[in-house]
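Note that one protein chain of the assembly has been removed; the remaining protein chains are unaltered in position.
A, B and C label the chains in the order they appear, each numbered from 1.
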Amino acid sequence: MARLGAHGHGKAEVRLVRIFRGGAAEGGAADGGAADELRDWTVSSRLSGDFSETYLTGDNTGVLTTDAQKNAVYALAAEHGDRQPEQLALRLAGHFAGQPQVSRARVEIAEHGWRRVGDRAHSFAGEPGFTRTATVVTDRQQGRLVLAGLRDLTLLNTTRSEFAGFARDRYTTLPETADRVLATSVTARWSYREPGTHDWAGCFDRARTALVEAFADTYSHSLQQTLYAMGERVLRALPEADQVRLVLPNRHHFLVDLQPFGLANENEVYLAADRPYGVIEGAVLADDAVPGGQLPWD
Amino acid sequence: MARLGAHGHGKAEVRLVRIFRGGAAEGGAADGGAADELRDWTVSSRLSGDFSETYLTGDNTGVLTTDAQKNAVYALAAEHGDRQPEQLALRLAGHFAGQPQVSRARVEIAEHGWRRVGDRAHSFAGEPGFTRTATVVTDRQQGRLVLAGLRDLTLLNTTRSEFAGFARDRYTTLPETADRVLATSVTARWSYREPGTHDWAGCFDRARTALVEAFADTYSHSLQQTLYAMGERVLRALPEADQVRLVLPNRHHFLVDLQPFGLANENEVYLAADRPYGVIEGAVLADDAVPGGQLPWD
Amino acid sequence: MARLGAHGHGKAEVRLVRIFRGGAAEGGAADGGAADELRDWTVSSRLSGDFSETYLTGDNTGVLTTDAQKNAVYALAAEHGDRQPEQLALRLAGHFAGQPQVSRARVEIAEHGWRRVGDRAHSFAGEPGFTRTATVVTDRQQGRLVLAGLRDLTLLNTTRSEFAGFARDRYTTLPETADRVLATSVTARWSYREPGTHDWAGCFDRARTALVEAFADTYSHSLQQTLYAMGERVLRALPEADQVRLVLPNRHHFLVDLQPFGLANENEVYLAADRPYGVIEGAVLADDAVPGGQLPWD
Partner (left out) sequence: MARLGAHGHGKAEVRLVRIFRGGAAEGGAADGGAADELRDWTVSSRLSGDFSETYLTGDNTGVLTTDAQKNAVYALAAEHGDRQPEQLALRLAGHFAGQPQVSRARVEIAEHGWRRVGDRAHSFAGEPGFTRTATVVTDRQQGRLVLAGLRDLTLLNTTRSEFAGFARDRYTTLPETADRVLATSVTARWSYREPGTHDWAGCFDRARTALVEAFADTYSHSLQQTLYAMGERVLRALPEADQVRLVLPNRHHFLVDLQPFGLANENEVYLAADRPYGVIEGAVLADDAVPGGQLPWD
């Protein structure tokens, strides 16, 4: 009467902090000792394959436990000392996809930022201005997909943003505006053309800078226009990538009506609203990107 | 050099509380007055279509603003008085997809539960045991998809769960167990064969009951086995549906080692862990379900 | 130049699930077996005393580690099988305050609700309609304070609430209303006159019922009035208590203006707002309560 469709299992949110003792690339520390380097990662894995037996009969013979997936995260991080999340994600996805019962492995790493305290060798302060992400999908048949990105990067322009000329239906009451605050929290991901060979940190920094600067420099007639400018700027700064996907919530800032108090509000006092919020989404592709030629991103 | 790919925009998390004055189906209230009924919904919409102009040039002529989408939620809820989230989602998605510039509309509603206080006509207490969800995708070319479901339904069996016989690789250290606590937080969605004609509340209740009872009644050799049993039970209880998709986090409960304190722990004292957690996913399809014949669920 | 003031240390959010095998008070289970009972608790402890050495010199001789506090939670829960959070809190606070270096111990337990699935012996569903709380402060000199309470109990009246006649200053623009939705999320705590001897579950149920019914039955001219009625009702229902403290956020529900769409809104369609929210606080004391005669509640 029923049959099993797509299925899989994985371990979510393995918390890994990896310290590279005396391993900082940058110059010597204040106290003469070699400076430590730190990575703070949350790692999630998901395996696909034919695991139907455990679903249908409870026979677990083919199941690579989620506990073993967790162990592999810690063990491979220890053994190989990868410093970039893309490297560890590639290693883990390759490891999992090498198991006979696994046809596809997906590994996602979120990197929580820390910066060194002054020139101290051993001290760090959290720097949560954004979360860096890296995702690798390794499929036995179809090869690999490497995504990098970020989320929770909050940006705001105090002016140089209009919104006018939009469609007006029965339910449209929004007044047009020639000057508004534009604010968002960027989620961006981009796919690499050739997985496996890049200066991951340098690529990430170029992309992040492109996102921030395109947002800042675009005179905006819509958040959509800003989104496209951000995606295009990433592709220009990062020829290693062939596609960028962006999700931009529109964090509305409403001008507060101060007239009841006999005060003017010359675009100075705003209410920052929580919900609801607009969501603008879009993909920007390099001209030579192969449409549909990719493994699924999610 | 670059081009626009898939794109869209919508309004997320419109908070709507709809009161049906004196409109309770059930019998009279304690004080003789007619009892009110209450719906507490969070509504999100997303529109697809050719909105490329606003992305590429900032020309907003074709943009149906997210503010208008929010207004439509309130106005259509007021005008038509739908009491089931599937009804309002169908109405809204149909409305949006009827706009010339829209090729596909997706509307998702989360229902936050309340129950009447005793036999009071006007008083309610929050009942957040789960969140009911309803999603409608209306596509001009491809028709409609109606999904219903729930999330955050927490279930726990104190026994009648084993986990053994699984694969053992280099990273497998997990001991086998013949008796464990099995706990999860259910996210389930099912698709209706024919959108538009059902007793939505009755269908939902049948599905929810099937999920809970299948979880409780299945002697489990793996959470995967339990998942399949839950999906199969829904299809049996709800022939109106042709597919069920389940995501079941494995909320690990670890037996606490009390030996250092000279105490035994005969499966009585557990540490409920937060992270990491296993995630088991799977779809269960009716035998006659048309594979690939559906609009995308997300 | 500087000196140490008030100080202390503790362990926060120890997650404990305690299963009483075959220990349900209620009648037999569907399958003939004895039904299990379940407690799901989050326990936090805080110890005061003269721990100045570790602060000033790093000499830890007197420090009862937070790890040992965690262990004590699991061990005492295992050994004594307390079924009410007040019982375990009393036991733990007494244990900690019995250590020579501790002058005062505070233990707080949050109970997460579960209900049995039908008549199954071993299956439970989460019932998060509120979180029950129990707090015990044991002081070597000043004796004990036992608090019980709840939080996150959401209540809503669809009518029978006015708000008018309030003060009007330069910044008051709020219109008066003779009919509004009144909604809140109750945080309540009450203190027991004599700690140590009560039917804790029965007391809790009486107090919770009093809170809900007083909210439902009070025709409200202000949330303050409702608060007082709730507190007074608890004292009447629970003579074992001599003080009730309530914190009631005012979860604003704004009537949506539908006139732009040619629709009336006869108190049927509301926007449920997140922030900001009003907060109403108050203590209600039994006539014979000894003011200031208590240990601090926080």
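Observations, loosely collected:
Basically, a contact is a pair of C-beta atoms (placed from the backbone, for glycine too) under 8 Å apart; a residue touches a chain by one contact, two chains touch by 3 or more.
Note that the structure is predicted; figures quoted are calculated from it, not measured.
With the whole complex as reference, residues 15-21, 36, 38, 40, 71, 74-75, 77-79, 114, 117-118, 120, 122-129, 153-160, 181, 185, 212-213, 215-217, 253, 256, 258, 260-261, 263, 265-274 of chain A touch the missing chain. The missing chain lies against chain C, touching residues 1-15, 44, 46, 51, 54-72, 75, 99, 101, 163-167, 169-174, 220-222, 224-225, 227-228, 231-232, 235-236, 243, 245, 249-250, 275-287, 291, 298. Where chain B meets the omitted chain, the residues involved are 170-171, 173, 260-261, 274-275.
Just so we're on the same page, only the chains that are shown with their structure count from here on.
The mean-CA centres of chain A and chain B are about 25 angstrom from one another, to the nearest whole unit. Of all residues in chain B, those that touch two or more other chains are 15, 71, 75.
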